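A single structure is presented below for examination.
Every protein chain except one is present and positioned as in the full complex.
Going in written order, the chains are labelled A and B, and every chain counts its residues from 1.
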Amino acid sequence: MSKKIMIIDDSASIRQVVSLTLKESGYEVMDAIDGQDALNKLTGDKIHLIICDVNMPNLDGIQFVKEVKNNPQYANYKFTPIIMLTTESEEEKKLQGQAAGAKAWIVKPFLPERLLAAVQKLALP
Amino acid sequence: MNLSAAKDTFIIESRELLDEMEHSLLELEKDPSSQDAINAVFRAVHTIKGSSGMFGFNGIVDFTHVAENFLEKVRKGTIKISDDLTAVLLECRDHIAELVDIYAEGDASVPAQLVAKGNEILKRLESFLNEGQTISSKHNEAKEAKEAEEKKDTASVTKTSRDRVENDCWHISLRFGKDVLRNGLDPMAFIGYLKNLGKIINLVTVTDAMPKIKDMNPEECYLGFEIDLETDKTKEDIEQVFEFVENDAQIIIIPPNSSVDEYKMLIENMPETPMRLGEILQSIGSLTEHELEKAMMKQIEKGGLEHEKPLGEILAEEKMVPEAVIDAALEKQKKTAVEVKKSIRIEADKLDNLINQVGELVITVSNVNQLADKNGDKELLEASSIMSRLVEEIRDSAMNVRMVQIGETFKKFERVVRDLSKNLGKKIDLEVSGGDTELDKTVVEKISDPLMHIVRNAVDHGIGMPETRKKAGKPEYGTLSLNAFHDMGMIIIEISDDGEGINKERVLKKAIERGLIAQGQELTDKEIYNLIFEPGFSTAEAVTNVSGRGVGMDVVKKNIEALRGTVDIDSKEGEGTSIRIQLPLTLAIIDGFRVGVGETSYIIPLDMVLECIEITEKDILTKRGGNFVNLRGEVLPFLRLREFFDEEGAKSAHENVIVVRYGQMKAGLVADRLLGEFQTVIKPLGKLFENVHGISGATILGSGEVALILDVPRLVKAAQRIEEESKKLHTAGVA
Partner (left out) sequence: MSIEIKQAETEDYGLLQIKGDMSIYNVLLIKEQFNDAINSHDNLVFDLSGVNEIDTAGFQMLVLAKQEAARQNKALKIINHSGPVLKIFDLFGAVGFFGDKIKLPKNERDNYSFSYGIKKQKVPI
């Protein structure tokens, strides 16, 4: 049974590359274009890992993490590991994300291999 | 891995972001305080940087990295927006666009010249920094720090050579903090990942910290691991495996053949009693009995055998994550979550395919309808009419998928108008309305160039210099407005300015000079204005580098007509000019009116049909080679399709005239039979028929028969020409 990963990013090309990379390594992938879209898609199916951009319109990454971790509506996902996608200029956001419960992060820009490594450290394929 | 599809997405996405960035920068020029616009500019650069890195487009990463750092300062308000700054930022945007183009063409490296240009732009960006600010990248600092640390690491590994243990594996001791499971940091994954580095020679799970069942919190972690790993990777590589649990676990990594001291430290630091841990280490083969004894001896020497540190205390010694301050503004924003337009990207080919298939379906359904009708089967007829309705709905939905807003195209003109007017020293406001009007993607793509030409023309010739305008009692700022709206199944795009208007005298003079009209020929105002669209006409007295190059409005008109559209111009001297473009919503399917001539079926686009009348010989007036019919007192030129297309076959007694309209012109087309309305999927004609006069396309009927779609504009003109010629002959005859 392959593990399911959700990628949340407002950039279509990032979603696409992440998707391709992970699928090739045997993961199942679903995507969302921002925090709100992602919340809407947390409907009960098990998700093993969430990859989430920090800087997004609508509902940004930090807010998304807080929702998932604290809102009882998403209790089925509160222990799911979350990788934040940040840039160096967003050190503050990274810390906010960690405080909110997203303990892993990748600094953008990243190569697909870097992403895959981070994912494998959190969810065995 | 094949990333080429993703690369395409990247290119498209980047270009969209760059358009948005441009738009926002222009907005900032008008309203330097717009935080939304600043955020949009930042996001564009930020996202492009993020995605380009994945493809290894380092040229883009390098440039956007610095630009992003700069914009971050703008976003935080430490650098103020000014006109000069937006100008440089526009250059940044253009530079990124150029870089994207280079990668789009498949070049992996950026020409040195372009790199130099980028650096030059960045240098100018730097001049906006306040004193003491830098945009030097943290990236480098972090890298240097890391390198320095690495050096330190290797130094510590290569110390003392005495007392080395036999174990030639790396030894890894892990004690996970209680929160790791709750935080989604599952030890199973980290340990599984270790296998990517090498071979796990031995591993034991340390369960000593597990409390009694009544005290145990199942969401907390009580496990530890002692691991021997065979690998040629570095200490840093191994540390990297645990990067995310750095703060949530006690991790000790001992290189192969380390001194016994290292193990002694391990035994000292772990929560288990030295005896217990020593036992474990020996049992998995990390240490030999002798080595263990040695380590324990040292332990005793120090009197530390009883020395135990609870896990919590050790964790507390390590650096904890500071509690981040939560931005109140962000909290607020969350409550006003706005609706977003969700979209998926679809390849145009796939859509075309869908439309094509829906088209075939439409044809098949009309065939079923015909058959049901012929057989007189009532139930079948009913069912098929429901099916028709559904198919029609599917058709509409499918067409709708292809619909895009014209606003994106309008947006492009903002920059054009800005750059052009600056260049010419004019002051122009662009007003855009109806940007959400939708039309077929192909139409949008094809109308973009003609529109651009008209807009450039309006800026160049339409709106005057500020002084001239002042003198004429007009505001300094000229207004150019773009407006789009739906009207009667067509889309109308209007481009109007409040400029000088068209000088009729000058147009007439030029037209006579060019031999487009005869001296003394009487023309209405409209006709005079429309001369501008005649081939070879150009009113600009001085050819500027902006629009007047001879290739002018006639090309615009031709392009619009190729889209089955029309263009019309109206002007008032001193008050302005307005150009009106009428376009069909789509190119792929039209509602047609089917007529029969001899053995052949022809389709006339329904929106051009005004009425049908039946005529007999006596209604026909033949004047000097032209055919005319008396339509309620109006003289209407007509064309016999039979003659026009050299159609053979039996002639019918009655002739039917279909009155069609094209723009302001009317004409009659004569056919043998009227076959009724018919939904038509347009198929392009093959090369062979490309030059057949009067035909714009073909379609396949339900019966499999091919019907030709009439090129009404051409036919109307042909009919009109006959009229004009006869008029000329008539006038000449009188004179």
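Before moving on, here are some points about what is shown:
To be clear about the criterion, a residue touches a chain if its C-beta (ideal position, glycine included) is under 8 Å from a C-beta of that chain, and two chains touch if they have at least 3 such contacts.
These figures come from a predicted structure and were not determined experimentally.
Every visible chain touched by the undisplayed chain in the complete complex is listed here: A, B. Between the chain not shown and the residues B:3, B:284 or B:641, the one that touches is B:284. In the complete complex, the residue from B:78, B:205 or B:521 that touches the missing chain is B:205. Touching the chain that is not shown, out of B:112, B:213, B:344 or B:518: B:213 (per the contact rule at the top).
The missing chain lies against chain B, touching residues 181-182, 186-188, 191-192, 200-205, 207-208, 210, 212-214, 216, 218-219, 221-223, 225, 276, 280, 283-284.
Of the residues in chain A, those that touch the hidden partner chain are 1, 44-46, 76, 79.
Rule of thumb we're sticking to: only the chains that are shown with their structure count from here on.
Chain A and chain B have Cα centroids lying 24 Å from one another. Chain contact summary for the complex, chain A toward chain B: residues 10-14, 16-17, 20-21, 24, 33-34, 36-37, 49, 53, 55, 57-60, 62-63, 79-82, 85, 87-89, 92, 95-96, 98-99, 101, 103-105, 108-112, 117-118, 120-124. Contact residues on chain B toward chain A in their complex (touch as defined above): 1-3, 5-7, 9-10, 12-14, 43, 46-47, 49-56, 61, 68-69, 72, 137-139, 142, 181-186, 188-190, 192-193, 196, 219, 241, 243-245, 248, 321-327, 330, 333-334, 337-338, 340, 342, 345.
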